[in-house]
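Every protein chain but one is kept in place in this view of the complex.
Labels run A and B following the written order; every chain starts at residue 1.
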Amino acid sequence: MTSYADYATGEPVADTKAPSGPIDERWDKRRFEAKLVNPANRRKHTVIVVGTGLAGGSAGATLAEQGYHVVQFCYQDSPRRAHSIAAQGGINAAKNYRNDGDSIHRLFYDTVKGGDFRARESNVHRLAQISVEIIDQCVAQGVPFAREYGGLLDTRSFGGVQVSRTFYARGQTGQQLLLGAYQALSRQIAAGNVEMHPRTEMLDLIVVDGRARGIVARDLVTGRIDTYFADAVVLASGGYGNVFYLSTNAMNSNATAVWRAHRRGAYFANPCFTQIHPTCIPRTGDHQSKLTLMSESLRNDGRIWVPRAKGDTRPPNEIPEDERDYYLERIYPSFGNLVPRDIASRAAKNVCDEGRGVGPGGQGVYLDFADAIRRMSRKAVEAKYGNLFDMYQRITDEDPYEVPMRIYPAVHYTMGGLWVDYDLQTTVPGLFAIGEANFSDHGANRLGASALMQGLADGYFVLPATINDYLARNPHHDEVSDEHPVVQEVLAETQDRLNLLLSVDGDRTPDSFHREVGELMWEFCGMARTDSGLRKALERIPQIREEFWRRIKVPGSGEEFNQSLEKANRVVDYLELAELMCLDALHRSESCGGHFREESQTPDGEAARKDEEFGYAAAWEFTGTGEAPVLHKEDLVFEYVHPTQRSYA
Amino acid sequence: MKLTLRVWRQKNADADGTMSTYEVDGISPDMSFLEMLDTLNEELILRGEDPVAFDHDCREGICGACSLVINGDAHGPERTTTCQLHMRSFKDGDTIDVEPWRASAFPVIKDLVVDRSAFDRIIQAGGYITAPTGAAPEAHATPVPKPDADFAFEHAECIGCGACVAACPNGAAMLFTSAKINHLNVLPQGAPERETRVLDMVERMDEEGFGGCTLAGECATACPKGIPLMSITQMNKEWLRATRRVGKR
Partner (left out) sequence: MARTVWDSTVGKKTVMAVSGLIMLLYLVVHMIGNLKIFFGAGEFDHYAHWLRTVGEPFMHYEWTLWLVRVVLVAAVVAHAVSAYQLSRRDIRARPSKYVHKKPRASYATRTMRWGGIILGLFIVWHILDLTTGTVHPGFRPGHPYQNVVDTFSTWYGNVIYIVAMLALGLHVRHGFWSAAQTLGVGSRRRDRALKTVADVLALLLTAGFIAVPVGVMTGVVS
């Protein structure tokens, strides 16, 4: 038997949908070339949308507006609670309202560069083009963006970008954008165009004759497992950061939808590209169930520092100015505290590894507003960051107006995801992936305020245009029903899996396994990765998996509301996905963006990319649990933004 | 910390519920209330008992999923969501009562989990601006005076948790409904549907079986996002205005 790490390399995978020609004409060209479905025929097409976050909510609403019959799912009790709601900082758009030199091309350029040249140019350019329409759309829906006294929209600079292109609604931009999408979706639910299934979780994908034709889902209230059929399936189920157990994701965010799709044939691209966000509240102990992000906008006015001396345990206010190390300002004088997320995170890790970290366990750095308060007055700081300061105080019981905040990096976003072409279609025809669930636009590192932009671009504008083409070219399908042998098989597999979870009756809880694999991933596949560490993780994961199926304990039955069963079933998928993430990280022996391999750094400790060797997206094909997957490379061609080593010094 | 918990246990919607008593030990004051319940649940699972079901998700006070009445207060003694309540708000040796939201429009699903879909249906009745994708004018075409934008935002902050209903002696959803109406009705974009929105949403709210407002003010006290009681006054005003206008048509 070959080991998991002995993967084979298969045929390259290529995006065949992006038109050639000048980059700024490609999206127009694609929309023109795409076939359309006659409006009268749209009602006859059913589209399944899994997830109701920014991507799913906006896609469901827009497809329904176009006349499709949408069947939509979310595990939450209401579509309004999808985790997009927790995004704080803002949404980028190349409106250039500030006349500060912004343009679509600059947003495109910044995103490709910020992603460390591991994203597809065509997709990123389209994203930048659409960004301006998103703001118009959201304003029309009544999203209460921050405004200036003249009544026009306010913008701010965000996350290491030198133009002010970030639109925001205090520290609750994600919430406001999501409510906009949710309200549009609600209108379609009321109109009968969307059939909404809250508290229903997708457990598997149904692929018939090579096409995605439906899903298996469990009603979380009654435990009933049902099949739902459609002409196309759209996954908008978010990222997989919860593999790490502790992350800024919601407790129930999970990878089951994308992982099950991967098992059914969808390639999984760049799984190791994980974003570690630099400004999170440090953990307080073993009871910690999740980590809370503090908006990156805090870095606009807050200064990050640690004591110069190791093991300095004095309270921060007693450490004199010349004994403090404002390390970001020191190492990166031109960007200072505003360097991209991956760089800020790694720098924090480095100073903590040196023994200069602060707070319990030395896992923290200071984010200090004393200067900002002196400069802008406490009132101004309060107006800008009041809600974030309140949140910090509530969690830590410390007053950030008096004592510097303590922050530490935490898993926040996953750039990797299901591989999709320009049409956002996966390698399974009829299966689309949008938002964080796909890998498309952020390369190896996502810029601040770009996740909301991508989710809404995919949902409002891209998918509704491209899915037409698929549906128009595949108008007639044979009806599928529960009697179909493939469906029977998928149903049986799902049922068996749940029954097995319930019958092991071991002595460990689902959470204990989740925590174990999460800690392993944080240690070996977190902010800095090494060949030996990743190999260790790859050795350990199958052992945990084996132990899981021997010792898992899930009380209750499957025919009822059973949160332990939900959790255990999600952990099953984490235990497989974790392995792929480690393998991807192991095979990519370069450093790029959120993926830092200690073996690959410049003499002064910066990430060293290897474009010749790794200028591709890695799309993995599933071959069986614990069996070596097949790597398909998509070569990335850079015609407009030429790869350079990122420099923020 | 060592605590005694009295928790509402109810097998399913049709079963009768009762308060069950549990002891938890080794609780850190830095734990959130939900992390304390996690600790209890881990023990229950290992003992082979059914863990306590409760809704929760983001655990950072924004998704609105968590929904516990703690010692008679929706979301507990602090003005925040349950997930942002920390054990430092309690004392070693305390006995804590934990109950679900109680309102006939929010039937219990299991233990502390209730069905709040009535809120979604109120939104579906008119809590939106009809702006199909692609039809939007340039964002700066319509300036919105800052005070109006701030007013809209203040009401748009509602997280739909339902604490207002849980706290109201009448099980009324006035604060929730008014927050959404006020958010959209003050904006120029919301003007074309201003009348139908308030009339339809109030009608739906009534149909869902929520109670009426006696201005007891408990809702605004419980609201973790600080939606003010005056929000209801403003909704009443909008409703009367709409009734007069629609009556004339």
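Side notes on the structure shown:
By definition in this document, contacts are C-beta pairs under 8 Å (C-beta built on N, C-alpha and C of every residue); 3 or more make two chains touch, one makes a residue touch a chain.
All of these numbers come straight from a predicted model, not from anything done at the bench.
With respect to the full assembly, the chain omitted from this view is in touch with B.
Check B:Ala103, B:Val186 or B:Cys223 against the missing chain and you find that the one touching it is B:Ala103.
Across B:Asn12, B:Ser89, B:Thr142 or B:Thr243, the single residue that touches the chain missing here is B:Thr243. Looking at chain B, the residues touching the absent chain are 6, 8, 19, 69, 71-73, 97, 99, 102-105, 167-172, 199, 202-203, 205-206, 209-218, 228-230, 232-241, 243-244, 246-247.
Keep this in mind: only the chains that are shown with their structure count from here on.
Taking each chain's centre as the mean of its C-alpha atoms, chain A lies 27 Å from chain B.
Listing the residues of chain A that touch chain B in their complex gives 58, 61-62, 65, 76-81, 83, 85-86, 95, 97, 133, 135-142, 144-153, 169-170, 172, 175-176, 179, 182-184, 186-187, 189-190, 198, 221, 248, 250-253, 284-285, 287-290, 292-293, 391, 394-395, 397, 460-461, 464, 507, 509, 511-512, 553-556, 560-561, 563-564. Against chain A, the residues of chain B that register as touching in their complex are 11-12, 28, 30-32, 34-35, 38-39, 42, 44-46, 48-51, 53, 55-65, 78, 80, 84, 86, 88, 109-110, 113, 115-117, 119-120, 123-125, 127-140, 142-146, 149, 152-153, 156-157, 159-160, 183-184, 187, 189-190.
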